[in-house]
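Chains shown are a subset, placed as in the full complex.
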Amino acid sequence: MSTINPQELLKSMRDSNPLVQCITNYVAMNIAANTMLAAGASPAMVHTPEESGEFAAIAGALTVNIGTLSPIWVDGMKNAINATKSAGKPWVLDPVAHFATPYRSSVAKELMSMNPTVLRGNASEIMALAGEQSSGQGVDTGDSVSSAENAATILSNRHDGVVVITGEVDFVTDGSRIARVSGGSAFMSQITAMGCSLTCLMGAFLATEDDAFAASIGALALFAEAGSLANETATGPGSFSWQFLDQLAAIQPKDIDISRVTIG
Amino acid sequence: MSTINPQELLKSMRDSNPLVQCITNYVAMNIAANTMLAAGASPAMVHTPEESGEFAAIAGALTVNIGTLSPIWVDGMKNAINATKSAGKPWVLDPVAHFATPYRSSVAKELMSMNPTVLRGNASEIMALAGEQSSGQGVDTGDSVSSAENAATILSNRHDGVVVITGEVDFVTDGSRIARVSGGSAFMSQITAMGCSLTCLMGAFLATEDDAFAASIGALALFAEAGSLANETATGPGSFSWQFLDQLAAIQPKDIDISRVTIG
């Protein structure tokens, strides 16, 4: 466990400038792409079923987010996931507000059955996926991270993957190991698509680190560090947004405060 | 009339953190969501016909914007509008550049026939909807607010709803009452999707105030206040954009200058 070093994980990711296919929602696309570029990855927003599978074969990892889903996009997601799995590559699922409508629930259920390498959601999303009662309203969580930890462990075992709950202190588990990552900023919940951007960033770390539990921690630590630094100077959500990107790009591996990560 | 207090309207909106379904265009989605979050509302961009109606049933209000329309999106809009109306909830229509093509005109006409609680447009859009000659070019207005006031009154009576013309000084009418709201910034016309974001914000106020005339004024006053404050420090449209979000989030009810609103 002591071998998980977020500084080295950042260095590896930056050195390889991984190509990551991000199928995300319309709201998130721009900020997610900018987050990836600032962090040192190469994002590609390729979604249509006619090419999503073929593109997945050349990308280092895939991320799938159902924020503004529709049937044709779901077809594109499935083609990309199947191609990613066939190529033995990792993928991340972000089941945005999956509990809000029957359509969204059924899509999330179907994508979960494809066993994502990493599942990332807020507390309400994780609890609802495990069949627990949650208090989410639309895309926002109504539950605490700690109240969703049990659900995360259940899902991790059920789908043989890593589950990440993001919030004030993030929680990560692969069913046997657990970790917590602290940091970030309260402004993050006042800006849309920060979670979606983090999902894409997880793809970048997964593309360069075989241990999905470690890769998830690497992405969370970088995100938390940039958020904490931007929080010091931001005067509101608008200034936080661009200062976060500046910090993401400026952070060097040695700048990651490793005490943000608690393993076990 | 003296009971319309934009400070109290903001307080009510913030206190309830309303969930608003925003069906808006691809250009506006990110800035509209950020505007809503900064103001204190909870936006959800849910558009596909498979779920737009079911989501409308759980949201406090709906906003519909035809900026980048296509047939499948129009189906989603109609499902959401019907569900919103069935639930007795309010909705806002933003008929972006509806006069530009026959397809766009026919969609706008169809949505107008569903009688929006609030119609918001620029002067050219409002005049053209009332059958008057306008000078709009693409999405930009070519007419003054005052020249469209008569058209607004006609439309208000015809559709039994509130009509808002936004511009240098905004005009609001419910057919019997009228109001004007001043403030904002010239930078607002140099940034895309400010009007679209305001349309979403109107949904937030409508979700928490039954008088649609008052709710519209509440949204306009907040928008004008944040715009006026950001205008003082911005050095161009780029800096205005993030300073506007910072101001939206920082503004407290007592900061709204009530002299911006003239009723009657």
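Each chain carries a letter (A and B) given by its place in the written order, and its residues are counted from 1.
Heads up, the rule we're going with is that a contact is a pair of C-beta atoms (placed from the backbone, for glycine too) under 8 Å apart; a residue touches a chain by one contact, two chains touch by 3 or more.
Bear in mind the structure is a predicted one, so any value in this text is a computation, not a measurement.
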item: With 2 chains placed, the number the full structure-file assembly comprises; value: 3
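Note that in this section only the chains that are shown with their structure count from here on.
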item: Superposition of subunit A upon subunit B: rotation angle, C-alpha, nearest 5 degrees; value: 120
item: Of subunit A, residues touching subunit B in the complex; value: 25-28, 30-31, 67-71, 97, 100-104, 137-140, 189-193, 235-239, 241-242
item: Footprint of subunit A on subunit B - complex, ascending; value: 17, 19, 26, 29-30, 33-34, 37-38, 42-48, 50-51, 54-55, 58-59, 72, 241-250
